[in-house]
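Every protein chain but one is kept in place in this view of the complex.
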Amino acid sequence: MLKFIASAWVLVGLVIGFVMPRAQDLKTTPIAFFHVPLAISMLLLFVLAAVWSIKWAFFGRDARDDARSLAFAEVGFVAGLIAMATGMLFARTNWGAYWSWDPQQVGVLGTLLTYAALFALRGATDDEGTKRKLWTVYAVLGVLVACFGSYVYRQILPPNASLHPNQTLTNSDALFKFALWFNVAGYAMLLICAANVRARFEIIANRLDERVWRGT
Amino acid sequence: MKPNSQVFAKAAFAVFQKDLLAEWRSRATLGAVALFSLAAPITLGFSLAQQKLTPEAQGALLWSVLFFAACIGLPRAFVKEEESGTSALLRLHFGSDAVFWGKAAGQMALLMVTQLAAIPTFILLLGARVGNVPLLLAVTVGGDLGLALSSTLIGAMAAQARGRGALFPALAAPILLPFLATLGVATGAAFGARVDSTNALMVVAAFDLALVGAGVLGFELVWK
Partner (left out) sequence: MTSDSLFVLAVSVLTLGGVFFYLLRVEALAKKLEERVRDEDVPRR
């Protein structure tokens, strides 16, 4: 059910994004209603991944929770890649370069590296229990890095060090803000649907693995 | 409560002492880390001899060097336990909290000793001007604390993965990226860059605190 709502929501959001007046001094405004929601959804999905892994570790050790955590981290990673790619296109038209070592850009790159390392760690551990324990700890650390990298680090730099506008999310006019958060909700729902489907596959894979071990 | 916390402190200290003693007998890690932290600034000095570096760049370079030096020595703490098969004994004898704090104190001591040599060498070879000594000291202690805590947690994780700790730099680098960047900014301020160092110091302290929390909770999970 959620997938129908999410898709319709995103469809409406897309149209809203295109009919919005040009925001501030940005060229190619509609991309902002895609790029920013994906970046925020990425963070949301990473937080959810950490929540599922904590649920695995401290509330019941249900392998399905671990599978969900993996799914959310994976989909969040893809969302981050898309946000970074669209951000680079956006940066090319507005700031004149695909990559300008903007603190926010580097922060997201660092976050993506963290999750790449997380997947590497999962691949490099043989024992299922150990694998999931290490995953939990590193997933929580990943959220820490995501917050520090993308929101805290730029606070210590001089105010104009980041090319990202500082308070678009909270200080724009109501219409712009509505369009932005409408799109955030839509993409977040759509990505959560995708993550749920991915989790179902992981759960099936786990059961098949179990069966191989039992030898039936 | 009191006897309990005394027992804990004693256990943590025992782990710390054991690590120091083992290190002192072989001096393998200490030598490797100290040599690297001397060699790296020399290499940098070679390739950057004709450049005029800004204080910001010097601060960032200092922490990159210190991080990579730490990467050589710090994962050893757990890898050698796994290799010699003593980790099971350690698990039996001490609670995970005691092991965590003991190991972290050992890492911290190792870092401090090597930096006693490494930081002055760096400053001399790269021609940095230390404008604010207390700030540099504060940043160093805060940074070492973060490096020690995170390397204890991540080192224990990496030692259990395939390849015994080979994964450590790959795991630690992205986690510490915002932390190292902040340390670089604060150190740049100590070298005379015009940035607000109070904010940076507060971020360092916040990251340390977050690592204490993550370490205490996470280590129990990883270690058991």
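Note that the chains take the letters A and B in the order they are written out, and that residue 1 is the start of every chain.
Operating definition for what follows: contacts are C-beta pairs under 8 Å (C-beta built on N, C-alpha and C of every residue); 3 or more make two chains touch, one makes a residue touch a chain.
Remember, predicted model here, so these are calculated numbers, not experimental data.
Engineer: Identify the visible chains that the left-out chain touches across the whole complex.
Structural biologist: The chain that is not shown touches these displayed chains: A.
Engineer: Pick out the residues on chain A that sit against the missing chain.
Structural biologist: Touching the chain left out of view, chain A contributes residues 3, 7, 10-11, 14-15, 18-19, 30, 34, 190, 193-194, 197, 200-201, 203-204, 207-208, 211.
Definition applied: only the chains that are shown with their structure count from here on.
Engineer: Counting in whole Å, what is the centre-to-centre distance of chain A and chain B, each centre being its mean C-alpha position?
Structural biologist: So the centroids are 30 Å from each other.
Engineer: Touching chain B in the complex: which residues of chain A?
Structural biologist: 57, 106-107, 110-111, 113-114, 116-117, 120-121, 124-126, 130, 133-134, 136-138, 140-142, 144-145, 148-149, 152-153, 155-158
Engineer: Help me check something: in the complex, which residues belonging to chain B touch chain A?
Structural biologist: Residues 153, 157, 160-163, 167, 170-171, 173-175, 177-179, 181-182, 185, 195-196, 199-200, 203, 206-207, 210, 214, 218, 221-222.
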